[in-house]
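A protein chain is absent from this complex, but the other protein chains hold their places.
So, subunit A:
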């Protein structure tokens, strides 16, 4: 069977704004049919990368290919197959929701077979669509953003923090839509700073920090590699003290109790040092995925 190749291919992408570096040396490849997470704190470079991806920004160096085409030079080939929710979603406030969807469909130049279904599932009623977008709450604008991105049933969907402002019930519907897209073989790039969202919906994830790629891993690998939470209680009542063998991981102290996150392959060495202290109680458990994520943020930038 013919291999369609990667749907998204980013090679050594660097984008600078004058002296400011937006992203530097990013390499990511997303296969066709993959639901891929793009994680990072605010200001990490996710939106810059995505804007290069959809052709809004031109890379300073490196290359981006979407569905086999350069997103700027091959705009005519890429755009009809793309659905996009920007991170900073802005509509024309004086247009109604219905007119906004109609306008964007006219610009898409394609039928919108899923519009009615999506509006219904996301809870955008006919009355909502008859109101001007200027009257919409943030959550309603976000729903409208999802409908406009998916109404023409694109084969590649790029979503930049799409669940911001959505209530939990609508978020559930959104996750269902993502699962259906994955089942239908659509490619999805989901940018988020909410780890459980990515954990739930994506197979692989890229983590960026300060404009650089920290890692690209499967969610399962990320879980396996997550840090261990070590809790200690001291019997001597002396409170905070140096922790030989575990000084590299700053502890959080509460009276005689300390808690620290230690990478899994260094736990044994750390415990050897710690057990030389007057420890009254000690537990070691897997840290939550959120903590593993934060741990990656804190660790030095190192491409894997």
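By our rule, contacts are C-beta pairs under 8 Å (C-beta built on N, C-alpha and C of every residue); 3 or more make two chains touch, one makes a residue touch a chain; residues count from 1.
Throughout what follows, contacts and distances are computed from a predicted model.
One chain of this complex is left out of the view, and of "Lipid II isoglutaminyl synthase (glutamine-hydrolyzing) subunit GatD", "Sporulation protein YqfD", "Cytochrome c" or "ABC transporter permease subunit", the protein name its UniProt record gives is "ABC transporter permease subunit". Annotation: of A:8, A:23, A:82 or A:159, A:82 touches the absent chain (contact as defined above).
The missing chain, though absent from the display, is touched by one residue of A:91, A:136, A:174 or A:234; that residue is A:91. Against the chain not displayed here, subunit A makes contact via residues 51, 54-58, 75-76, 79-80, 82, 84, 86, 88-92, 94, 102-104, 106-109, 148.
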